[in-house]
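Some chains omitted; the rest stay in position.
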Amino acid sequence: MPEIVELNVGGVHYTTTLNTLLQEKGTLLCELFEGPEGRDSLAKDSKGRYFLDRDGVLFRYILDFLRDKALNLPEGFRERQRLLREAEHFKLTAMLECIRGDRDARPPGCITIGYRGSFQFGKDGLADVKFRKLSRILVCGRVAQCREVFGDTLNESRDPDHGGPDRYTSRFFLKHCFIEQAFDNLHEHGYRMAGSCGSGTAGSAAEPKPGVDTEENRWNHYNEFVFIRD
Amino acid sequence: MPEIVELNVGGVHYTTTLNTLLQEKGTLLCELFEGPEGRDSLAKDSKGRYFLDRDGVLFRYILDFLRDKALNLPEGFRERQRLLREAEHFKLTAMLECIRGDRDARPPGCITIGYRGSFQFGKDGLADVKFRKLSRILVCGRVAQCREVFGDTLNESRDPDHGGPDRYTSRFFLKHCFIEQAFDNLHEHGYRMAGSCGSGTAGSAAEPKPGVDTEENRWNHYNEFVFIRD
């Protein structure tokens, strides 16, 4: 039968086991709760609960981490910085590493995707459905982040710069032409579309070059989509 | 009269019945609460409540599932991954299947809707109201997801590729011309508009072909709408 410990963390009450509290060596919780004499010297509230003078709400995630040995925060969690502060206070090295690793693995930043496209008219426009025709999907942003998102589908062959992964480039493009696949890749990596803009092309006094379809030429446009990861 | 059970789940107190806790066979709750001798060996808090060393907040949805035998989470629920972890811990097979099935039935992804449109001028522009004129609504994205959203209204006849439902295509279009109906279909399936862009066409040095209305030709534009499901 586990030894049950009742805690009062800044006024919020938790119940857990001694085993959970001592899960990680070298923490402030070990210093406080290891050995009966340590526990005896702890301050207690009027109901006999061990008292910790820290934020009561965030302690929920500290207990979760000690129980599961894994960080599992709510989506859209907005107290990461505050939780870091609590983990520091309790000297929870493993948890600190998780919170920081989590943040470093997903650095905030921006990636822009653009494509120059038109529609397939062909054979004098006889086809009854004109599908989207995309020449290239251009990718702009930080080198390391573009690589993280697009992996093998990224074509870097035209990027003449040999600087580090922290520089910005606008000379990457994708090996495929499915803009939705690019969007899905960005989404899977935590990027959200922040804005989008489209523009057409200007007409010209000159006749189009031979071999260029006039209608296709008229429908040329550039669409640009900005993705941001918080 | 049902047997009432008072629980202390990580410090949050719940009251329920033994019947509810034993609802699903083979769970950790059955192991713990089945038979009076099992219950007697359980740890209890200082008020005599049965103690479970797990997250107290998420246990609310576990009880709900046991009572109703159906998963019914709040809209925009942001602790799905955390709840999965709790269901695993309690060996709640049916609930795990529901959470995973829910997620699999609605895989995240992106669908793009575009249309080439203009306005009806006709008879030398005499009509006093020029309505929107849409030739085709183009649909791009993963095959399986496009089928899920548009069902019978999807025209796949021009998609020459015979790959699996996981490939991307940009050769689907709709059998009708109501862009709002397409938006509604996407919305009903959990997709939200993430961005939109419009572009016009270029003028040309050549005279338009016979039979082409000049004004209609000038107002040609392509509008593209990106929808994403989280």
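Points worth noting:
Letters A and B mark the chains as written, and numbering starts fresh at 1 in each.
Here is the rule we use: contacts are C-beta pairs under 8 Å (C-beta built on N, C-alpha and C of every residue); 3 or more make two chains touch, one makes a residue touch a chain.
The model shown is predicted, which means the values in this text are computed figures rather than measured ones.
The complex is a homo-oligomer: 2 chains are shown here, and the full assembly described by the structure file contains 5 identical copies.
Following the convention adopted for this analysis, only the chains that are shown with their structure count from here on.
Centroid to centroid, with C-alpha atoms defining each point, chain A and chain B lie 20 Å apart. If you check the complex, the residues on chain A that touch chain B are 1-2, 4, 6-7, 12-17, 20, 47-48, 60, 63-64, 67-68, 72-77, 119, 129-132, 134, 178-181, 183-184, 187-188, 192-193, 195-208, 214, 217-225. The touching residues of chain B, when paired with chain A in their complex, are 8, 10-11, 41, 43-46, 51, 53-57, 78-82, 85, 108-112, 114, 116, 135-136, 138, 140-142, 158, 168, 170-171, 173, 194-206, 220-222, 224, 226, 228, 230.
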